[in-house]
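Just passing along the structure, written as structure tokens.
Missing here: one protein chain of the complex. Every other protein chain is in place.
Per-chain residue numbering starts at 1, and chain names A and B are given in the order in which the chains are listed.
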Amino acid sequence: MTTRDIVFVVVGAITALSALLSVTTRHVVHAALWLLVSLGSLAGCYLVLGQELVALVQLLVYVGAIVVLVLFALMLTRAPIGPNPDISTPPWQRVVAVVLGGATTALLAATLLPVLSGVTVDLDRPRSGTLQIAQAVFGTWVWPFELLSVLLLVALIGAFAVSRLVIRQGVDAP
Amino acid sequence: MIEVVRLVVLLPALAGLAGLLARRSAVAARAIAVGSAVVVSALALAVALAVSPMNTADIDSVGDLPLRNLSAPLHLLSDQLSSVVTLVVALVVLAIQVFTVWYLREDPRYAQFAATVSLFTAGMLLVVASADLALTLVGWEVMGWCSWLLIGHDSERRSARRAAHKAFLVTSVADIAMVVGLIALSVRARSTDLLDVLTVPMLPGADAVLTVGLICVVIGVAGKSGLVPFHDWLPDAMEGPTPASALIHAATMVAAGTYVIARLFPLYATDETARTVLAVLAAVTMVYAGLLAFAQTDLKRLLAYSTLSQVAIMLGALAAAPPEVGPVPAVSHLVGHAFFKALLFLGAGWLAALVGATALETLRGRARDRRALRLAMAIGLASLAGVPPLVGFFTKDTAIDAALEGATGSEGLRAWVVVVALFATTALTAAYCTRAWLLLDTPRPTPTLTPSAANDSFEVEHGGAPARSLTTSAFDDAMPATPLAVGEPGVLAAHGDHKPITLTASLSVFALAALTVFGTLLLMGLDGAVHVGLASAIVSLLLIAGGCFAAWSWSDRGRRDAAERLPSRLRAGAVVGFGADTAYARVGAGVTALARLVVVLDRDVVDASPRAPAVAARQLGRVGVRVHRAVPASALLGVVVGIVVVAVLGVTVWQ
Partner (left out) sequence: MHLQYPLALAALLAGIGVFGVLARRNAVLVLIGVELILNAANLILVTVGSQPDAPFAAGPVLTLFVITIAAAEVCVALAVILAMFRGLGHIDLTADPELTDNPADDPAADPADDPDYATTGDRDSPRNEVAS
């Protein structure tokens, strides 16, 4: 149990706890804020794992952009402020959800943990730094990278087009 | 000479086109119409003079039709028969075109009328010059269409439109049989060429295709010529302007049937059944139409029924003549009838234009103080009655003599029927001609004025437009109430203006009068066209005298209408043709009802089975939509359950 392990367990505990709070809180806005905490501490986990670039991108994109977008969406959809019991599904569905979430966790743990059981890695002298990642992105991965830029453009146009649609329905807002 | 024959057919068609293009200018339209008629007459005269008795030419028209198993050379021909008929048609059309210039000179649609007359002439000349059944059919249908246009010329009048539709529908229905018949004959010969059709070798025993084909042609001819089941369109066709009536009745449309059967006569001579059908139809028609003509209250309708009767005489001659006599007597009567009937119609148009009506009651005594018109009508009616030495006497007696020859010779009972009908018709014709003449010529005796007659005379004194407008307004008012009858029963709308007749128009009438007197000389050139038997001549002269005397005595020496002696109900029925129009309407309604039934059967019974899968698929789709209409949250739950189950299964089984 090295220092890194201890630090990781602490940061990971924060991540897991805030994630749990974000899916269980009754405040709509709090859910987004807890997600912020969870994603931020996950960036910390990446730092502990020695991937400083990924951690920075995580902070920039997730914390800086995505969570803000989610907050915007909550505002635009007139999310209620304060505790609200109506944001969760009926109890029986939540029970099934707990079972399914636990099953997922168990399944992944049972599948992944034996693969890397007992594997340790010395992260004090990392093999893949930012330089290697940059060389890989603009070398080996350059075509998927370009494809991703197209994907972002398409998503932008698609989001614009979809937001101009109106679903015709007899039910109107009060 | 070959070029001339082609030109005779082509020129009127081109004139029709040019007349339409030049319709803005009345002068140009007149020049084209009359000019083309003059040129065609001159060309026809040249052909008639040049053709020697046995000269028959196969003349290419537009080349073969490229058909696989049917040869269709589309030839024209020029022989004695066709050249004489061509000349007669050309002359009559010339007279009509000249007359029309005067008769319709106030009409804004004169140019269209004259162009249609030209096209109509082209159709008739094509039928006459055709040596190919396909070309005959083309000309036949062109005439059908043009008759629709001509009868419906006054298209703002509902009755005229109705008469045009009626004529077109009735003749077209008969044309169905005509097409079938011509196809049967062509298929039998594997060619549409007339000579091939006539010379195809006879099969031993009964030839069903031939019989069916010939009977179908008879039905088609019955439609155009107005034999009994189809006769009622012709009196209604009087709704057209008088020149159109003259054209349709005198030399072209109704006579075309006679000409076609005359061309096919060698085939008819071999087929008893078809000739018997023709004989019965002709015999019934000639007597029936003669009886109806006697009762008519309108001069033009009287002439229309006389046309039916006279055309039936021609067809009767064709049905009864022995093969060695041939079709010439019928064509001879066609020629004579063309002259005197055109004369009568133009004279009637002249009179109607001056008086403003065609009702006999209004026309009563109106011909007496117009010397020239009186003379023309006298010649026409006398020729229609068959008084010698006018052309009507000779041609009718030629027809009677041919039938008599058939009756005493090889033709037997069928010919006797025709002969008896012919003699009865002779007496009837004389009777109604005498009646018409007495009505036109004898001034109305003043003491016997009925209220309506007084009204008429009042109109007549004022003359001109008031009388005509009264007549037409009464006519239009009567139409909606009696959609089947032609307005006030038996009275047609008057046409034309009241301007004095021009010299050229009266000259055209007198040219026809001259042809009626001296036309026999023209027919001398045609072998067997004038052949008066002594016995038949004497019998028919006696019958004519008897008919005239009967009409004269019935009318109290002209002081009253001979038809008034008839029972009033019988007369009223005769005026409207004994409800033939109603019967046509019923047939039409029946056919329409049948069509509706077929539509219903097709849509709701036959089409139901192909449509059923579509309906079923649609319903199935609705069910599917309903099944898939889930709440998103529960659906998501189901999806995740499925994923986890599959993943668990995958991991456990894989391990």
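Note that a contact is a pair of C-beta atoms (placed from the backbone, for glycine too) under 8 Å apart; a residue touches a chain by one contact, two chains touch by 3 or more.
Since we're looking at a predicted model, the values are computed, not measured.
K.L.:
Counting contacts across the full complex, list the positions on chain A that touch the omitted chain.
P.N.:
Counting over the whole complex, chain A touches the hidden chain at residues 1-2, 4-5, 8-9, 12, 15-16, 19-20, 22-24, 28, 31-32, 35, 38-39, 42, 45-46, 48-51, 53-54, 57-58, 61-62, 65-66, 69-70, 72-74, 76-77, 79, 86-90, 93-94, 96-98, 100-109, 112-113, 115-123, 126-128, 132-133, 135-137, 140-141, 144-145, 148, 151-152, 154-156, 158-160, 162-174.
K.L.:
Which positions on chain B touch the chain that was left off?
P.N.:
Chain B touches the chain not shown through residues 621-622, 625, 629-634, 636-637, 640, 644.
To be clear about the criterion, only the chains that are shown with their structure count from here on.
K.L.:
In whole angstrom, how far does the Cα centroid of chain A sit from the Cα centroid of chain B?
P.N.:
94
K.L.:
Which part of chain A faces chain B closely enough to touch in the complex?
P.N.:
89, 93, 96-97, 100, 103-104, 107, 110-111
K.L.:
Considering only the defined contacts, which chain B positions touch chain A in the complex?
P.N.:
Per the stated touch rule, the residues are 633-634, 637, 640-641, 644, 647-648, 651.
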